[in-house]
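Comments concern the structure below.
One chain of protein is taken out of this complex; the other chains stay put.
When the chains are written out, they are named A and B in that same order, and each has its own residue count from 1.
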Amino acid sequence: MNEASTETVLSIRDLNIALPKGADRALAVEDVSYDVKRGEIMCVVGESGSGKSMAANAVMGLLPKGVRATQGEILFEGQNLLAMTEKQHRALRGLKIGMIFQEPMTALNPLMRVGAQIAEVFEAHGQFNAKERQTRALELLIEVGIPQPEKAIRAYPFELSGGQRQRVMIAMALALEPILLIADEPTTALDVTTQAQILELIRDLQQRRGMSVMFITHDFGVVAEIASRVCVMRHGKIVELGDAKSVLQNPQDAYTQALIAAIPSNAVPPHRETSQVAPLLEIKQLNKVFRSRGGWLKPAREVRALEDVSLTLARGETVGIVGESGSGKSTLGRCVVRLEHPDSGELLLDGVNLSQLKGDALRRERHRVQMIFQDPYASLNPRTKVGMAIAQGPIANGTPKAAALKQAGELLDMVGLGASAVERFPHEFSGGQRQRIGIARALALNPELIVADEAVSALDVSIQAQVLELLEELKQRLSLSLLFITHDLRVAAQICDRIVVMQYGRIVEQGSAEQIFLAPKEAYTQDLLKAIPGREAPVAATA
Amino acid sequence: MVYARLILMRLFKAVIVLFLIVIFNFLLIQLAPGDPAAILAGQAGAADQEFLNQLRERFGLDQPMYVQLWRYVSGIAMLDFGYSYRLGVPVFDLIMARLPATLLLTGTAFVLSLVLGIVAGSMAAARVKKPSGSLIMALALVFYATPLFWVALMSVVVFSVYLGWLPAYGLYTVGAGHTGFALALDIAKHLVLPATTLALFFMAIYTRMTRTSMLDAAQQDYVKTARAKGLKPSIIQRRHVLRNALLPIITLAGLQAGQMVGGAILTETVFAWPGIGRLMFEALEQRDYNLLLGIFFFSAALVIVFNIITDLVYSLADPRIKKGAA
Partner (left out) sequence: MSFFARFAQNRGALVGLIILLVIIAMAILAPLLFPESPWRMVQRPFLPPLSQDGFPLGTDTMGRNVASGLMHGAWVSLLIGLVSTSVALLIGVPLGAIAGYYGGWIDDLLMRFTEFFQTIPNFALAIVLVAIMQPSISSIVLAIAIVSWPPVARLVRAEFMSLRNREYVEAARLVGQSNTTIILRQILPNTLSPIIVLASLMVATAILLESALSFLGLGDPNVMSWGYMIGAARTVIRQAWWLSFFPGVAILLTVLALNLVGEGLDDALNPKLSRER
């Protein structure tokens, strides 16, 4: 990607970082050694709990309370950072090492203007006078490509979008032209098109300034996009370290292979027969407007979440709804299960219009459409045993308790958790297992249609693959009809027969998965596809 | 204009609340024990039936309920709170005469408690898990748990009776004839014990709140950002932690206004401070219900005014409100 020199900027040697007592393991990272060379982008990859961010925090001297390095050294320009006093360390932060974080929404002080927050970097290191600092801040904002920089410098963070805030963060991190930039999952919270822009910006600035970047991510797609070298971590240890190209194309370690295999494939989605049977679900001209209630003298604000949305779903078919945040895809799903009340339009399920039902009439029809939720931690009542959580639906619909619990056991068996799980509480299960419980709950009422709202988005890649596999299997076995809502085109390509692309509450394009991927007609669909990280990069062929 | 809109909205709400309190007050007067005419007559010393009827007519007590309510409401709209049954003086005049002393006391106590509470709370937050930090919190808890009137009495015993440092009763030394600066100094001396007593409880509340709020703010991502810039801890604490931590304290201060009135009643009672709190105690002792309810209405109005002020301060401190977002 660029001619990385051999000069080492940062060198981590035999690093151990201890977690406080009572954590799930003793060491956050164990015997970790890697280098970051001048002018390269070093990607540290791992799933949650792999300890991938810990070393970076140690470099910055920003380890959480109670967490400390117990062994090894971190050499930066020949000095051991771990042996430094806080004051010496502080002098490096912002000046020689800059850092950006995952959550742009919360990483800026809500009460300070953007310009003042950038100027603080100069102030911290005693550079320039107040006026020059503002001038520099403006130059930086221009450099990171903020629209209307003269206005943005006087703006408060809440007036900027997530992508713009991340640009401000980058401007701050780069203000003093540091030698090393640490980026801790900087694009994870962003939409895919914004992510592509920010990655582009980081790569651009890195090359222009010839600095080194330590880039932490969980996404191999992002790795393929920008890494010069890769360090794969698992359970606090390095499992593979090497040149980006060779790791991606020829991974040696079994775990790395599994991770790369688990990335929803870049290969063209398989051709699927589109069924010709009469549609199970017909959505006609659905509209939904959210109004923020204006108070006295305060104007109400309107957001058109759905505008004339029409689509059909055949029995046994999986339709993917894909879009970025604010596209209305979740509102559509919530209208279909009738957690939201559509303003107008029809929702015909097997010919019965669900869109205007209310009260008891609605409650009687609810069993026909069920939902799999996004957050495996919030979707189960912490005080309800798993069996009961699943049996609640049948019981509310008149099944005797004993029979409902027995059925819950069978369902848990079917989703691979074993019938004994009935008696356990949600906190005894991992995120992936909970998602299986959520699937069992959705199946308990034998619904005609299941809506899956970002059902795998909160899971690590390897778990994601397992849950998708389970869904695929259940689809075949029970001939499920599925409305699959996701922001991730890669995931949609794996499981959907047809894909509907949404933007600003409208349907932009719909077609078979194959057609959307190979021959997208609309510019927006093309942009979305282009923005998928690592799409054009060579990745090992998946099995 | 956001401010004009905000003020207008708050004033409108305030009028509704005050109107409801007036109605509430009227209902309470009806429930009050004893025949007001008999009480009035009792003051006058004669109680024959004819005189009672005369009184009823004069004060409109013979009118139907809704007429009485209308008279009461329209009276209050004209700042006419009726007469004190016992003293035969307009309630409004009595209250206005006592208001300055109460404002002086509560104002002093408010500023004192807020400043000391924020200072102590920030210190405790900076010394979390250290003995000095725990000591501040322990003291705050004790002050929070101590009955205000008891602190008042004990401070009289210690500082006035035993040590003889400060006067224990009244607003100024009666009969000393101080004027100008000497009078101000005299009042200030008399103010020390009541204001400190009243402030202690609120200081405890602000201390606890400031600490919680600061520890909470210190956990926020923007503080990590500030550290990543290489800023000094003192600047981070002041500019990033404290500024954000103060927002919930402004809200709390607004909510505490009502408590302040309650505290003033007790403090003024003990220190014979001639404010509306003491007046309320006197009305209570003499079962002077009209005066009691007049003071009640007035104190609610004071709280509402204070709430409007804190709302405005909040909107100044938080740019998200100024720009009409959220």
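Just so it is clear, contacts are C-beta pairs under 8 Å (C-beta built on N, C-alpha and C of every residue); 3 or more make two chains touch, one makes a residue touch a chain.
Keep in mind it's a predicted model, so treat the numbers as computed, not measured.
Participant: Among A:Gln195, A:Gln374, A:Gln433 or A:Thr525, exactly one should touch the missing chain; which is it?
Facilitator: Going through A:Gln195, A:Gln374, A:Gln433 or A:Thr525 one by one, A:Gln374 is the residue touching the chain not shown.
Participant: Among B:Gly60, B:Pro147 or B:Pro233, which residue is in contact with the omitted chain in the full complex?
Facilitator: B:Pro147
Participant: Among A:Arg25, A:Arg154, A:Arg363 or A:Lys401, which residue is in touch with the absent chain?
Facilitator: Of all options in A:Arg25, A:Arg154, A:Arg363 or A:Lys401, contact with the hidden chain holds for A:Arg363.
Participant: Out of A:Ser161, A:Asn397, A:Ser462 or A:Gln515, point to the residue that touches the absent chain in the complete complex.
Facilitator: A:Asn397
Participant: Quick one: which of A:Gly78, A:Gly126, A:Gly351 or A:Pro382 touches the chain that's been left out?
Facilitator: For the chain that is not drawn, the touching residue is A:Pro382.
Participant: Name every residue on chain B in touch with the hidden partner chain.
Facilitator: Counting over the whole complex, chain B touches the hidden chain at residues 17, 20-21, 28, 31-33, 141-142, 144-150, 153-154, 156-157, 161, 255, 257-259, 261-263, 265-266, 269-270, 280-281, 284-285, 287, 289, 292-293, 295-296, 299-300, 303-304, 307.
Participant: Contact with the hidden chain only, please: which chain A residues?
Facilitator: 22, 337, 339, 363-364, 366-367, 369-371, 373-375, 377-384, 389, 392-393, 396-397, 427, 438, 441, 444-445
The definition used in the following text is that only the chains that are shown with their structure count from here on.
Participant: Any idea which chain B residues touch chain A in the complex?
Facilitator: Residue list for chain B touching chain A: 5, 8-9, 12, 220-222, 224-232, 235, 239-240, 243-244, 247, 317-320, 323, 325-326.
Participant: If we count contacts the way the header does, which residues on chain A are in touch with chain B in the complex?
Facilitator: Against chain B, chain A makes touches at 60, 62, 90-95, 98-99, 101, 103, 106-112, 120-121, 123-125, 156, 158-159, 169, 172-173, 295-298.
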